[in-house]
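Quick one: structure below, then a few questions.
Removed: one protein chain of the complex. Kept in place: all other protein chains.
Up next is chain A:
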């Protein structure tokens, strides 16, 4: 017996198929383009939430500033001089070389983040261990708790003409990794407390999943250093209106970061440079449902509707 035969198999083995045909396993996922296909109620919920978020979102803000020391200075001045606080803070993007560690270690992030508040931190498989160390140190760990580890899967685009970042760029010669990389990690952390059962004005659980796939459609829209899907997870989860995205490295023009409604984006080469603390705060009051109920600190909420409340997944009562 000297030949590798082929045979029909009852089950699909997409890893095996990849070896022979080069077709990515991930491309066999049938709902990559329309994730909620077959679930009309969930789809409706997403549409309703998207509309609400958009209606109450502040205009897109950009803050163009060099990474990462000047960023820290600027953020510190936002905290101390302007009393700015954000409910959702995303740090990083689909870029290998970022100053995420120095930013996290030098920034009083717990002051910048509201309570409750949420952090979304990007990492590659490579970086995740360094980051684990920082996130596990007593100082950080006592303030932030990890809720989920999100995965974004990026199909390698052979025909992409070298455009866009893949998670394994520039590592071809190293001894690790043993596999071709297609994944990005994004940690979702919380500070303060929310109760999943009762704090539905603050958060909505289970609207999204912990896995997002780059769709052929999103490839068509052009490369981006931040997938829309990840912004949406944050917007769907937290019903609050102050969102900040810090990207502590230059991105370049091949994979731009697009300004986004409802977000302040801090990046050395963001196209828009219009952020001004007082304008932002003024707009926040106009656009949000301001809630003074429980704490001294006002909460800036995206108001929800009865229909959304009806449709959203509920945690089982225990």
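Details
Here is the rule we go by: a contact is a pair of C-beta atoms (placed from the backbone, for glycine too) under 8 Å apart; a residue touches a chain by one contact, two chains touch by 3 or more; residues count from 1.
Assume contacts and distances are computed from a predicted model.
Between the names "Translation machinery-associated protein 20", "mRNA m(6)A methyltransferase", "Cleavage and polyadenylation specificity factor subunit 3-II" or "Intraflagellar transport protein 25 homolog", the one given in UniProt for the chain missing from this structure view is "mRNA m(6)A methyltransferase". When the whole complex is considered, the residue among A:80, A:142 or A:209 that touches the unshown chain is A:209. For chain A, the residues touching the absent chain in the complete assembly are 2-20, 24-26, 28-32, 35-42, 66-67, 69-70, 125, 128-129, 132, 136, 146-151, 153, 156, 161-163, 166, 169-170, 172-173, 175-183, 185, 188, 196, 205-211, 213, 233, 237, 252, 254, 313-316.
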